[in-house]
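Every protein chain of the complex appears in place save one, which is left out.
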Amino acid sequence: MAKNTIELKIKRQDGPNVAARWEEFSIPYKPNTNIISALMEVRRHPYTVQGQKTTPPVWDANCLEEVCGACSMIINGKVRQACSALIDHLEQPIALEPMTKFPLVRDLVVDRRRMFDALKRMHAWIPIDGTYNLGPGPRVDPNMQAGAYSLARCMTCGCCLEVCPQVTPTSKFIGAAAISQVRLFNMHPTGKMHARERLEALMGEGGLQDCGNAQNCVHACPKEIPLTESIAAMGRETTAYVLKRLFGG
Amino acid sequence: MATPAVWQFYLRRLHSLAGIFPIGVFLLEHFFGNAFATRGPEAYNRYVEFLLGMPYLPVLEIGLVFGPLLFHGIYGLFITAGGDAFHPAQGLGARYHNVAYLLQRITGIILLVYISYHVWNTRVQAVFFGQHVDYAYMARYLAPTYEKAVYIVGILCACYHFAHGLFNFAYKWGLTVSAKAQQAMTYASLVVFAAMSAVGIHILFSFK
Partner (left out) sequence: MAARPKTIVVGGGLAGLMAVIKIAEAGIPVQIFSFVPVKRSHSVCAQGGINASVNTKGEGDSPQIHFYETVKGGDFLANQPLAKGMCEAAPGIVYLLDRMGVPFNRTPEGLLDFRGFGGTLYSRTAFAGATTGQQLLYALDEQVRKYEAEELVEKYEYWEFLSIVKDSEGACRGIAAQDLRTMEIRVFPADAVCLATGGNGVIYGKSTLSMVCTGSAASAVYQQGAIHANGEFIQVHPTAIPGEDKHRLMSESARAEGGRMWVPRDGKPWYFLEEKYPRYKNLVPRDIATREIYHVCRVLKLGVDGKDMVYLDLSHIPAETLNRKLGGILEIYEKFVGDDPRKVPMKVFPSIHYSMGGLWIDYEADGSGNIVAGSPRNHQTNIPGLFAAGEVDYEYHGANRLGANSLLSCFYGGMLAGPAMVSYAKGLERSCDAVPASVFEAERKRQEEACGRISALSGTENPFVLHQELGEVMTDNVAVVRYNDKLQAADNAILAFMDRWKCIDIHDASTWANQAVSFTRQLWNMLELARVITLGALRRDESRGSHYKPDFPERNDGAWLKTTLATWTPSGPEFRYAPVDISLLKPEARKY
């Protein structure tokens, strides 16, 4: 069956305190295109199926290669990046909605600041003495590098928070992404030296303990980061840390 | 000294621990002891006598059973209120652990009601109203079908809540880290659920 058009439904909302509405668009079909191309086409011809001229939909995007994390949205009920959502694999009409766990800015744009704030609270960095030339870094086992790389690909896109029942617009839970980053930095030879600080932060408000073990995060992660392993690994590290603190040694 | 926020971490861990010890251990003992009912009235009544004759009984009952149960139950309500179990996990459908997350909370709430009911009829009646609880009383009390239905629901909820609690415990405390270990623990917890449910319902039908 040859398709001639792409049918889109976009949830529009002009601002955080305004009622949402759905707008439908019908654009010419092209093979091998993605949601971003469709949104670009709508911007070029901002007319709804009813023939009404509308404002160009507002959406977040940057790299379009699924490495920056900007264009996360809910596409046919599933949270994912719009750039890697290929039209040919989606059932039409394709429904586009903003993520629900973050404050809405406009249309498909949300404010994911809480994720960056969490990284700040978790001390998600390797402390270095300075940027002057201090010679090579520590030697690293290639296997440890492979493990670290798989965690380091987290692009703070927000999918894992969107699917987490413990993350709500009002809850303080930092979510799987930040927990996994603590694991990343605590396994680095230099980062390890400051593992305590991160564990303390991780045990603070909205920290590791708020995980409810629903394990949706790992299935939503577009980068296939082993998030549930990270959460359990941090469970183990905090257990060891607490026991050590209680009993010494 | 720990900041107030850190107490949430310890409370949550204590909650998880309390579910296994002493509550889980008590549950196993409770099932095992009541299983004397399958050996007939005399065996069961001897077990009841043994329990009632234990030294420091009130301390044991309050310290190891009712206290932890109350803490686990009430703090569990706070945990439930902190999440949004009914929010659809976008596009992930009915994945087991997502459903289990919801079930753990629903069974927890049912258990709060059920255990209160159970304790009222089998323990409060004995301690405060002089009711002699023995095999005959239990058989009479459990005879109506609706009572059996209530107990079946209660037993299934208790077994599931405990079995999945084992998985949660292993995950939260970091006993099972690899995806493989977590998968194995998931299956193990389902086996525990099935086995305990069978035993529990067998005991229920042993009072006749």
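Going by the order they are written in, the chains are A and B; count residues from 1 in each one.
Operating definition for what follows: contacts are C-beta pairs under 8 Å (C-beta built on N, C-alpha and C of every residue); 3 or more make two chains touch, one makes a residue touch a chain.
Because the structure is predicted, anything quoted here is derived from the model rather than measured.
Q: Counting the whole assembly, list the visible chains that the omitted chain makes contact with.
A: A
Q: Where the complex has a chain not shown, which of A:51, A:142 or A:248 is the residue touching it?
A: With A:51, A:142 or A:248 as choices, the missing chain is touched by A:142.
Q: I'm checking contacts with the chain that's been left out. Which of A:73, A:155, A:179 or A:199 qualifies?
A: Only one of A:73, A:155, A:179 or A:199 touches the chain omitted from view, namely A:155.
Q: For chain A, which residues lie in contact with the unshown chain of the complex?
A: Contact residues on chain A toward the absent chain are 14-15, 30, 32-34, 36-37, 40, 43-46, 53, 55-56, 58, 60-70, 83-84, 86, 105-106, 109, 111-112, 116, 119-120, 123-128, 130-131, 133-142, 145-146, 148-149, 152-153, 155-156, 185, 188, 190-191.
The rule is short, and it goes like this: only the chains that are shown with their structure count from here on.
Q: Just the number, please: Cα centre separation of chain A and chain B in whole Å.
A: 37
Q: Please output the residues of chain A touching chain B within their complex, sorted ascending.
A: Answer in residue numbers: 74, 76-80, 100, 162-163, 165-166, 168, 171, 200, 203-205, 207-216, 219-220, 226, 228-229, 231-240, 242.
Q: Which residues, counting only chain B, touch chain A once they are in their complex?
A: 3, 5-6, 8-10, 12-13, 79, 82-85, 87-92, 95, 97-98, 100-102, 167-168, 171-179, 182
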